[in-house]
Structure formats: C-alpha cells, structure tokens
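One structure is given below, encoded as structure tokens.
With one protein chain withheld, the remaining protein chains of the complex are depicted in position.
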Amino acid sequence: MSKSNFTRRGVIQTGAIAGAGLALPTYLRAENHTGFTNAPGDSEVTLGFNVPQTGPYADEGADELRAYELAVEHLNGGGDGGMLGTFSSQVLDGTGILGREVKYVTGDTQTKSDAARASARSMIEKDGAIMITGGSSSGVAVAVQALCQEAGVIFMAGLTHSNDTTGKDRKANGFRHFFNSYMSGAALAPVLAAQYGEDRKAYHLTADYNWGYTTEEAIRASTEAMGWETVNSVKTPLTQTDFSSYIAPVLNSGADILVLNHYGGNMVNSLTNAVQFGLREAQANGKNFEIVVPLFSRLMARGAGENIKGIFGSTNWHWSLQDEGSQAFVRSFGTKYGFPPSQAAHTCYVQTLLYADAVTRAGSFAPCAVAEALEGFEFDGLGNGKTLYRAEDHQCFKDVLVVRGKENPESEFDLLEVVEVTPVDQVIYEPDHPQMGGADASLGECNNGA
Amino acid sequence: MTDQSHSTAPLSVQQAATRNAPLARPRAGRGVLGLTRRDATLMLVVTVLVVFAPFILNPFPETSALAQFNAGYPDLMQRFVIFGIFAIGFNILFGLTGYLSFGHAAFLGVGSYAAIWSMKLITLNVIPGILFAIIVAGLFSLVVGFISLRRSGIYFSILTLAFAQMSYALAYSVLTPITGGETGLQIKNTDTPLFGGPESGIGRANLFGAEMGNSTELELGNWLFTFNLGYYIAGAALLLAFYLSIRIFRSPFGIMLRAVKSNQQRMNYTGLMPKRYTLSAFVISGMFAGLAGGLMVAMDTQVGPERMFWTASGEVVIMTILGGAGTLLGPVLGAGFIKYMENIISKINKDILHQWFAFLPDGMEDVMVAVVYPFIGKGWHLTLGIMFMLVVIFLPGGLVEGGQRIAAKFRRNKTQD
Partner (left out) sequence: MDQIIVQILNGLDKGSAYALIALGLTLIFGTLGVVNFAHGALFMLGSFCAVILSRILSASHKVVDPDRTDFLGNPLEVDVFYVQDWFGEAAGAAIMEWAVPLAILFSIPVMIGVGFAMERGLIKHFYKRPHADQILVTFGLAIVLQEIIKYFFGANPIQTPAPDAFRGSLDFGVFLGYDPLTIMYPYWRLVYFFFSALIIAGVFAFLQFTTFGMVVRAGMADRETVGLLGIDIDKRFTFMFGLAAAVAGVAGVMYAPIVAPNYHMGMDFLVLSFVVVVVGGMGSLPGAVAAGFLLGILESFASMPTVVDVLPGINQIIIYLVAIVILLTRPRGLMGRKGVMED
C-alpha cells in the first residue's frame, strides 16, 4: 500500500524539474521515487527548526534559533566554521550536506504538543523538510518525535530533559543529545552528599507533570542511595505562580533540604519564594537548611537573580568551559550575537552538526541510513568531551556538569560556576533501566516514510 | 450574556434578510434536501470550496517567494475544516441562544481522549473512534450543561469555564494514567487493538484499510496540489455539520432557540420550557465539539491536555465572533482566519523577508525588513491581536459583514454599468 506522506516539494523547489511537468498529472507511487520522505533535490536540502517562539519559553526558543542559524552558516561554509574545526569527525567541509546547500524553515511550537505537531507537519508536508529539530519541553519533544517516526523523517531533539524522551517513549527516528533526569540525579547525588553530608532529610516540591515526575524519581533514587531520607514530596500545579502555600510548611516538616523539581518560570518563582520565606538562613536538625535545583538553565537563572547564589544544580553545558570545542562555539556565537550561548543553543547547534555529519558518513539522506550512522557513534570536540550516541535508546552519554550559582558574578552572563564534571561512567545506565520504561521500552523500527 | 438586540450597529440588509427568512416564509420554497434556494446556494458554495480547497489554497507556484502563503497542505486544510466544525457547533449554542460557553474546549478534549482510546483498544478504523468521541462528548456536555444551565449570563459562562479548567487540571496531573498527562497519548507499537491491529510497527488511523495520511499529488507546471484522504473525510464531516447547522437554524427548534435569546421570560409565560431547548442546543454543540475532537485524533493520532485549556475555549469564542456570531458561514471563516495566521504568519522568518525585499536597494531592504519583522514569526500574536481589534472596530458583524460589504459594492457597480 502506498503511504505517501512524502512530497515532491523539495525537488520542485530546487528547480530540478521546474517547467518539466507539462500539465501531465503525475500520480506518484512508492515504487517510482527515491524511497524516503522528502528526498532532497540536487542543489538544496531543507531542515525544519521547530522552537517555541511564543509563550513562557520564547527566550530559550530564540536562543535555539540563533544557534541553528549559526550551524547552517557554518555548514554552508560561512563564518569561522565554529565547531566544525574541533569536531572529531572531519567529513564536513563547509559545502553544505552532501554537496547540497542547507536551507531551513522555522516554526513556532508555542510549547504545546498540538501546535508543535501542526508546525512540524507543515514543515514536512509543505516545505519538504528532511529533518525536524528543536523544542524546549519534554511533552513537545515526545509528541514531535512520535510524529517524525510516523512521517519517516529524523527528529533531533532540542532541550528536553525528561527520562521519557529516550526512555519509555523512545523512537527509532528520534535522537537526543541533551542529558536527562536520571543523569542529573546520578551526577548531583555524590556532590550533594559530599557538600551537605549523608545524613540529610529532603523535601521535594515537584511540578505536577511528566518531567517533574521523572526528575523527582531520579533525584530521590540517587540521593536515597547515598543515605538521604525523603521526608515528603508535594506536587505543585504547573500553572502556579505563587508558591508560598507550598513553601511555608517546609520549614517545620523536619526536612533540612528542599529539592525544587521545577523548571523555567516555576523554578524562578518557587526559588524566589523559598528565599523570601527565609529558608536559606534557616537551621533545621542542627544543620543549615539548603535548597537544590536539579536542572539549571542560565537563562532562567538570570530570572531568579540573587536567589540563585550558592545553589547546586546540574546542566548540560556551560559557556565557561575551557575545552577547544566549547571555546570555538562561544567565539563564533558571541561574535555574531554579542553574548554567550545558552545550553539550549549548544545542544541545538551540536544536534545539527551531528545530523549533517551522519548524513555525510552514510552518504544518504534516507532516515534509516542516517539513524544507522548515528547509532553507536562516538565523537569528541563538541563541548562535552568524549560522547557516545547509544544505539539501544538513541541517547547521548557524556560527562555531566554539576554547577552552583556564582557568588560574585562578573557579568550578567556569569551566573553559574562549574563545581564538578561528573564522568560519564557514573551517569550511565542500562537501556532497560526501570526509570527508562524497563524492558517494555523499545525503539521500534526505523521508518523511511513513503 | 450577549444580547445582540442591544446592538445599535446597523444590520446590513442581507443579514437581516437571512435572519428573518425562515420567519417570513417558514415552509415555502423548500427545494433540494429541504433547503430554501438561498440556503441551497450557500451549501453548494461551501461544497465547492471544500472539494477544491487543495487548488484554491495553493494559488502560488512552488518556486515563487509567495509560496510561503500557500495553505493547501494536508495538515492545515484538515485543521481548517476541523476547527470549522468546532466553531459551527459553538455557534449553534452561542449564535442562537446567546449563551456564551467558556469551556467548550473540554468537550473537544474529552472527545479526543475517547477517540484515541478507541483506536488503542478496539480498532484503528476511524469511524468507531469518531462515533465514540461524539457520544462521550455528548454525555459529558449533558452533565455540564444540565448543571451550568441553571444559571444564565456571565454566571453560566463561569460555570462552564470552571468545568473545563477542572478537566484540564485533572487531565494534566491526577488523571495521568488515563490521559498520559503532559505528554498525552499516542498510538504505540505496543498497542494491540481488538480488530485489525498492524502486523508490525506502529498502527495508523485508517478507514477500512485506507490510511488517513494517504495523499495523491498532482503536478501542473510549477504547481503541486495535494489531495489527502484524511482531509476529504474531515471535509465530508464539515459539509454534514454545515448542513445540519442550516437545518437547525431554519427549523422551529432554531426559532425557539432565538426566542430564548430575545426574551426568556416571555417564553416562560407562554408555558414553554426554555431550559429544555437550551440544553438540547448545548448537547448538540458539545457533540459537534466531540466530532471535531474525534477528527483531530483521526487526522493526527495524538492528544494532549492543553487542548482543554481555557485559551482553547477562548479561541473558539473568538473564531465565532470574529467570523460573525449567529451567521451560518461566519464561524467557519473565523476558524480559517485564525488557523491561517497561526500556521502561516508564524513560519515567516527574517531570511524569508530578506528574499521578499531583495529587489529593493540595500538600505531600503534593511529598513523594510526591520519594519515588518516585529509582526511575523515570533510576533504573530501581535498581528493576531491587531487584526482582532481592527475587525471588531470596523466590521461589527465580523468577517461575514466584510464579505457582504464587498459583495454589495460589486453589485452596485454592476447596476451602474
């Protein structure tokens, strides 16, 4: 049966047959074309950058978009080449991808699954995009990943931290470079135990949705393994802005650590409220009361201002890293835009390069060939040290940064300091780990589309 | 709460004529399918529009810079008709009775959940899924309507809003086992429906084996037209919904609903039970919403709770008012307008602007790009907000009135010739 999700737009737009189709209706079937969705023409290839441009994560989306534009520039041979020079795989030479100039289309996910899928579908159906990438929340990532699986294009996830993306909702056509809740927990727990002691009682406030659940589960599991006790965990509505009624009971609950499994605006507000209620100065069980924020983002840290100082968390990447790749990226991003890139920008830039590299190594745009080239791919020089794209779940395994809010920032971007680089061996897990959907989770079969 | 009769805005002649038509000649001149000639013409126009939408919405050749404005791809065409159905249903309640429900998205969402569970558990055929969606949404709207209709005006609006917000909040959090929480529900390769599951891989929504994603493409010179099976199924549903809406508008039941709007007290005195009529209208419009929800799942097998958030309820209110509340065609136009803005304007980026204005001298090009840039891409909300204000200020009857004014102008010109 023909399932022609695919279109000939990519071909027509490049002018390969422009004017040739002399009003003769061409009924296209699966047999008479290249065998995969949106096969590009000979001169151009279109990528789809699907990021939040409206809504609470619009600033992160804007930073992601900047990184994508930079990546396209570098792939097409413009600018200073950025990480192309430091990437361990040297097959990309600045002539686009497989000799085709890289074009791109953009869309707005609105941080809503429906809108994100609509935008992704329009890129696939209308613009002939061969790969979709981006996003700034796990719900959107899971939804768009499932769509790309159905349509037969590659999805390179942007910022998504929930275990589910490459856990129970993993898909053969989807790939994630960003780290996840499990890794945050595994990296943070030893540092926290060393800093605050092993005899601690933790109180969790958790955003009431999937990412919150997986993060709480991961942090609890790792810290309890270190000897911590979890006193209580309370779920907070995602739409909450004033967390006072959740923060107030914490102080007298017998806990001496507050873990805020919140992200974005939730994190900014809950942390601000916690500081207002004097938790940072408080004493409990004869110890200083401490606050932990498992997932940090510099953009959001800025929203929390002074309150972030001295607070531990984890992050995927930070611009102050001194390795060659990071420095090259920060230099080209900073020169172009005037400020350092965020971790969201970094992961999006890297994902674009990884995709282009995989296509080049595979010698084909066909999703299954690209997936094969990415699976088990080991690389270096992209800012996180030696990294592995694991074949079993399409998750990248690399070192994780444990960071702390900086006490004396030198500029408005200098908010986090790297406390420890947790080596990859400490954060790796089995593909069928219970937090990752257990034995039931499977990638399914890769889909080339029509 | 909306009492159109207070409106001092001059009703255009046609509008008044359309509204009064059934009252003036209730039984006379019924032709095809029980429609008056005027209605039959309207129905025909809508049918032609739906059937030829792949051509009409793709006016620009693929190679031109204006191809950006083409809307003739399956996803957007499906959305046009699905939200058209949603708005038509909403208009049966709001346009006729004046009861402003601010929680209609809940019915769409509940319908969607019903449809996807039907596909996960029973069969991937879309027909049972859509029927389930309609039934479940109908039952849910019966409960919500029964309670909310004990109040009127803004009290009614807030009651419906409260039910919808509760549905949203619970679907997002506590009901995660049923709703999938934030991530929502999708068809998975582990799903094993009772009938006709896939041999391997992920099942796809189909109609007796023909998948919704199936498309045939027609290439004419630089034009490429896509005919998508899913779109035509949704389009058929729209035509049916539109036909039902005409019949309801013109029926004695519709007249009763208008009576509720203009004077409920008088209705009470004459011994009629307004609540029975409004509840029927509420449930009918809830079922339309369920149909839309079911179709959404049929076209794209995914549900998320944000489909029930108050902004989604607000959107259908705005679609209806923007297009022209109480008119037959208005809600469909409003739905199309908003979805077009959302999907087309948001995708224009700076690069595309530079292409458009490339013919200008360098300095001018940059100025033009800088002027237009805040209104496109991430600024599409701004454009939307401005359009809302302009339409409501200058076209009190919504887009339909705009169309009528243009039509009237043409007619005048013709007579002058």
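Order of writing sets the chain letters: A and B. Residues in each chain are counted from 1.
Here is the rule we use: a contact is a pair of C-beta atoms (placed from the backbone, for glycine too) under 8 Å apart; a residue touches a chain by one contact, two chains touch by 3 or more.
Here the structure is a predicted model, which is why all the values come from computation and not from measurement.
Within the set B:L96, B:M256, B:I321 or B:V400, the residue that contacts the chain not displayed is B:I321. Of the candidate positions A:G78, A:G227 or A:P249, contact with the unshown chain belongs to A:P249.
Of the candidate positions B:I158, B:A236 or B:M368, contact with the hidden chain is made by B:I158. The hidden chain makes contact, of the residues A:K235, A:H262 or A:H394, with A:K235.
One chain of the complex is left out; on subunit A, the residues touching it are 55-59, 208, 232, 234-237, 239, 241-242, 244-246, 248-249, 251-253, 265, 268-269, 272-273, 276-278, 281-282, 299-300, 302-307, 319-320, 330-331, 334-335, 340, 410-411, 413-414. Mapped onto subunit B, the footprint of the missing chain covers residues 1-4, 6-9, 94, 98, 100, 147, 150-155, 157-159, 161-163, 165-166, 169-170, 172-174, 264, 310-311, 314, 317-318, 321-322, 325, 374, 379, 381-382, 384-389, 391-393, 396.
Just so it is clear, only the chains that are shown with their structure count from here on.
Touching subunit B in their complex are the following residues of subunit A: 1-5, 7-9, 12-13, 15, 18-19, 21-28, 53-54, 58, 61-62, 104-108, 112-115, 117-119, 121-122, 125-126, 138-139, 142-143, 146-147, 149-151, 164, 169, 208-211, 213, 235, 237-239, 440, 442, 444-445, 447.
Only residues 62-63, 67, 70, 73-76, 79, 169, 172-173, 176, 181-184, 186, 189-190, 200-202, 204, 209, 211, 213-222, 224, 226, 296, 300-302, 304, 306-307, 342-343, 346-347, 349, 351, 377-378, 380-381 of subunit B touch subunit A when the two sit together in their complex.
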